[in-house]
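One protein chain is absent from this view; the other protein chains keep their places.
Going in written order, the chains are labelled A, B, C and D, and every chain counts its residues from 1.
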Amino acid sequence: MIGLTLGIVLVLGAILPKASILIFIDVPSFIIVAGGLFASTMVSFDFSKIKDSFQMMTRLMKNANVDMRTDLEVISLFARRVRTGGMLVLDEDIKHLNDEYLRNGLQLAVDGFKTDSLNSILSDEITSEENMSDTAISVLTAMSNFAPAFGMIGTVIGMVLMLQNLSDPEALGAGIAVALLTTLYGSMLSNMLFAPLAGKVTYLAEKDLNRKKMFRVAILSMVEGENPRIMEKKMLIYIEPAERAEYVKHHEGLKIMKARDEKLYKLWKEQQGKEWENLKKILEPG
Amino acid sequence: MIGLTLGIVLVLGAILPKASILIFIDVPSFIIVAGGLFASTMVSFDFSKIKDSFQMMTRLMKNANVDMRTDLEVISLFARRVRTGGMLVLDEDIKHLNDEYLRNGLQLAVDGFKTDSLNSILSDEITSEENMSDTAISVLTAMSNFAPAFGMIGTVIGMVLMLQNLSDPEALGAGIAVALLTTLYGSMLSNMLFAPLAGKVTYLAEKDLNRKKMFRVAILSMVEGENPRIMEKKMLIYIEPAERAEYVKHHEGLKIMKARDEKLYKLWKEQQGKEWENLKKILEPG
Amino acid sequence: MIGLTLGIVLVLGAILPKASILIFIDVPSFIIVAGGLFASTMVSFDFSKIKDSFQMMTRLMKNANVDMRTDLEVISLFARRVRTGGMLVLDEDIKHLNDEYLRNGLQLAVDGFKTDSLNSILSDEITSEENMSDTAISVLTAMSNFAPAFGMIGTVIGMVLMLQNLSDPEALGAGIAVALLTTLYGSMLSNMLFAPLAGKVTYLAEKDLNRKKMFRVAILSMVEGENPRIMEKKMLIYIEPAERAEYVKHHEGLKIMKARDEKLYKLWKEQQGKEWENLKKILEPG
Amino acid sequence: MIGLTLGIVLVLGAILPKASILIFIDVPSFIIVAGGLFASTMVSFDFSKIKDSFQMMTRLMKNANVDMRTDLEVISLFARRVRTGGMLVLDEDIKHLNDEYLRNGLQLAVDGFKTDSLNSILSDEITSEENMSDTAISVLTAMSNFAPAFGMIGTVIGMVLMLQNLSDPEALGAGIAVALLTTLYGSMLSNMLFAPLAGKVTYLAEKDLNRKKMFRVAILSMVEGENPRIMEKKMLIYIEPAERAEYVKHHEGLKIMKARDEKLYKLWKEQQGKEWENLKKILEPG
Partner (left out) sequence: MIGLTLGIVLVLGAILPKASILIFIDVPSFIIVAGGLFASTMVSFDFSKIKDSFQMMTRLMKNANVDMRTDLEVISLFARRVRTGGMLVLDEDIKHLNDEYLRNGLQLAVDGFKTDSLNSILSDEITSEENMSDTAISVLTAMSNFAPAFGMIGTVIGMVLMLQNLSDPEALGAGIAVALLTTLYGSMLSNMLFAPLAGKVTYLAEKDLNRKKMFRVAILSMVEGENPRIMEKKMLIYIEPAERAEYVKHHEGLKIMKARDEKLYKLWKEQQGKEWENLKKILEPG
């Protein structure tokens, strides 16, 4: 979003000294481009699919800066508590989890679901999200392709309107200018909005699915009663090599596990999804 | 269709205050675009293939809002009746089934076809539909590609005509305007009609094939005399995870199966293909 | 071909009321487009490959309306005759077969080739045809891509010529009109000729290869001395599900095989490649 | 090359009656297109890779008309001589072989290399050529994509130059004409040179690799001391079905092998790479 704002500020900064921004605003032109774009997208996809796509996009944006190593710290803590107190020890804490997938999954585990049915439910939800993110990317790509086409259609409409009424030749320039606005709108919608968003959703959906897969592995490991260290190893596979190396190196140097766990238990509720680097600093003095 | 209508209304609403819609209508221009488009599509594909494609498209459109959970309720009811009364108990009911595939399949089952030959007939029909939907998508994609090309060809023809007869320079503007109309027609046919329809057919054909596969599994399960609960589980795989979860949850809470079955048996004929959510409400009071 | 003719008639019908067709004809413009297109295609492919491609195309066109069920009837008849009289009974009939692949294959079988070497010869010919049809599609696709490029090159040449000699400003319009003709020729060659033909060849080659594979299966089955009914089943796999179902249903109802065979033996020579529906009507009275 | 020449002659023939060819020649315009094209290709690929690509291209062109059946005749002769006299009998003949790969491979065989290490050397060279031809095709495709882009850049540069200096409005036409020349150069370089060459190299490299693979099989077979007839069968797999059938049929009819071998041994040095059809005629009288 910072990128988009900065880009618009730069472009406006380059234009404004020369002319008022008002000459770039023409409501009927915008209606032609947006209306055509909306109609074609509606025919290509179901309305419900389009709505789902945009909801998914906003959800992914919110999770964009999540650090999976913080998840790892918190879930490892949970696993150590489960190891001593059983699954029910989490019953109260679960309600404070921000991530819906993790919260629901752990709730089912606490409710006593067996590994098999739990795995099938958790995997189903991942498949469902994969389908949804594929649809969201298709919708944004289709919009990115339709936008310039309707920009061009609008310009042709504008040219035809103008050329048919050449009573006032002085208005020729202004007429062409207005006709060109739809091309401008179409190109900007495509290149500054839909195409970059399609790229971003591709990237964020992959990241989010990876995180869900890590959660699935962790929940199943807890239900199976595996050693928390083994669970940690399985979860580490989902973290990028560079971050993983840093995490492993840091944990090798740690000794007083118990004191650290107590500190972490106090902090985890407000640290969810935050940078692990900061959490690390708070947990270990100096 | 709502999307298409809304889009056209918006675009017209943006244009009409400025000029009469008549200046956008030119029959010879339309004949050039539509004629060229028609000719090229006819050469690329057989006429019979094109006709089949459009028939398939209209059939898919009609089934667009079918809810597979309603199918599931009805077929489960059938399976429970078959379980007690044998396959022949369906002989009368089958005639009232809307879906041709399900009707023919169950008829063959009632007629006593064995699992193997039944499976081969049902699978053949699915393969045949897959080929037909692939052809339909190819036809629409080809038309979406040819339309702007003939729009451009028409504009070049219009420009040549106009430039050769420059006796009246005042007619220049109107001449260009008319020449541009073919570009407009070509772009609109491509971006408002053929490209979105190709997208829609892709989506609907996948949905319809999935439904047919669910029917195949159900028919074969009945012929094999499997427990209706096992048949239900096999059918559930073809339903989207979110809808499946809702369906399963709802049925877990159900107790008085027999009364519900009787109510459903009275209702199923007019409920085929309707929303399951509504059927659910009618079946369970409060 | 009907499609192409109809398209051209429609386009001409839309243009002719406005101007003479002569203003669209300019031999040097056509030479630029066709010459450039020819040169580039010649460099990209061998001349022999291009010639082979066009020969293959015409051969495929001739077989476009062949009905594989008629082949099935005739070959089944042959197989029944072979079953009683041995392979040599076909020696005379083979010469009247229209299809070269089937004729050569059966001739080799009559000459006493063993299954293994016969299979290798028949398969080689299929591989060779697959390569040839791939090349033919590449050639047509390349021509479809080069044509508009040379149309554009011709227009730029025309514009440069005209702009260098602006002595007579009144000739400006006519000059641009002539320059635009190459763009028109290039676009029409691409969109009305080469692109649709590439689509058609793709479709027809697939159909023809499928037919050859059916012939291979039939010839090998006869040489092996298999039961004609088993051969028929193997051949049916290559026929489209809808047509297959119709054929199978019709043959289930047939009883007096011998009389039918005698009638068919009199007719097959002039029925080869004709519609099976008609053959069926002739064979069975009423 | 004939195709290219013919195409240029046709295009020139269409233009020259109208104007001098000189108006299409503008050195600075050509430098902009060729310079930009050269710079971008140099950044995309190493200079050494580009040089290798063009060397490979010229080598492939020279071998374009080689007939692999002539290779087959010669190598079969060699194999029969090795069968009686041992590998060393070829020591003198090898030096007269035109093809470097075959010459080096046989030299290594004469030098006593074992099958394993010989196979690894011969295969390495084939892999190396595959990489080189892939690079050559990438280079030509990149040049085919860059050329029109720099044509367009040159035209924009020309337009800016001209529009900034509108002191003499009469020079407007000539100015646009010159600006358009870069577009013309870019399109012609792409569509008449680089794109067709990329197609040709793809085709020729495949043919050449196939020939090398046939040589590898032959050399290994000789070293292993296999029967020349078996070697011939293995080599035949690499020849196109149609040519293979003709070759096999011709050799079935041959009887006096010894006399033919002596005649061939006298002729092979000047027949390498020539048409097999001619060689066949020379060897067998009438």
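Keep this in mind: contacts are C-beta pairs under 8 Å (C-beta built on N, C-alpha and C of every residue); 3 or more make two chains touch, one makes a residue touch a chain.
Please read these numbers as outputs of a predicted model, since none were measured by experiment.
Trainee: Of the residues D:A19, D:V89 or D:M152, I need the one that contacts the missing chain.
Mentor: Within the whole complex, the residue contacting the unshown chain is D:M152.
Trainee: One chain isn't shown here. Among D:G13, D:P28 or D:G112, which residue touches it?
Mentor: D:P28
Trainee: For the chain left off this view, which of A:M57, A:I75 or A:L197 is in contact with it?
Mentor: Checking the options A:M57, A:I75 or A:L197, the one contacting the hidden chain is A:L197.
Trainee: Using the touch definition from the top, which of D:T127, D:N227 or D:N278 touches the missing chain?
Mentor: In the complete complex, the chain left out is touched by residue D:T127.
Trainee: So one chain is hidden, and I want to know which residue out of A:L108, A:I176, A:L264 or A:L283 touches that hidden chain in the complete assembly.
Mentor: For the chain that is not drawn, the touching residue is A:I176.
Trainee: Which parts of chain A are in contact with the chain that was left out?
Mentor: 1-11, 13-15, 17-19, 23-24, 170, 173-174, 176-177, 180-181, 183-184, 187-188, 190-192, 195-197, 199-200, 203, 240-242, 244-245
Trainee: Applying the definition given at the start, please give the residues of chain D touching the unseen chain.
Mentor: 27-29, 31-32, 34-36, 38-47, 121, 124-125, 127-128, 131, 142, 146, 149-150, 152-153, 156-157, 159-166
Note that in this section only the chains that are shown with their structure count from here on.
Trainee: Measuring centre to centre with CA averages, how many angstrom lie between chain B and chain C?
Mentor: 31
Trainee: Could you please state the distance in Å, as a whole number, between where the Cα atoms of chain A are centred and where those of chain C are centred?
Mentor: Spacing between the chain centres: roughly 51 Å.
Trainee: Hunt down the residues of chain B that sit against at least two other chains at once, touch-wise.
Mentor: Chain B, residues with two or more chain partners: not present.
Trainee: Looking only at which chains touch which, which shape fits best: line, ring, star, complete or other?
Mentor: Per interface graph, the chains form a line.
Trainee: Applying that definition of touch, give me each pair of chains that meets it.
Mentor: A-B, B-C, C-D
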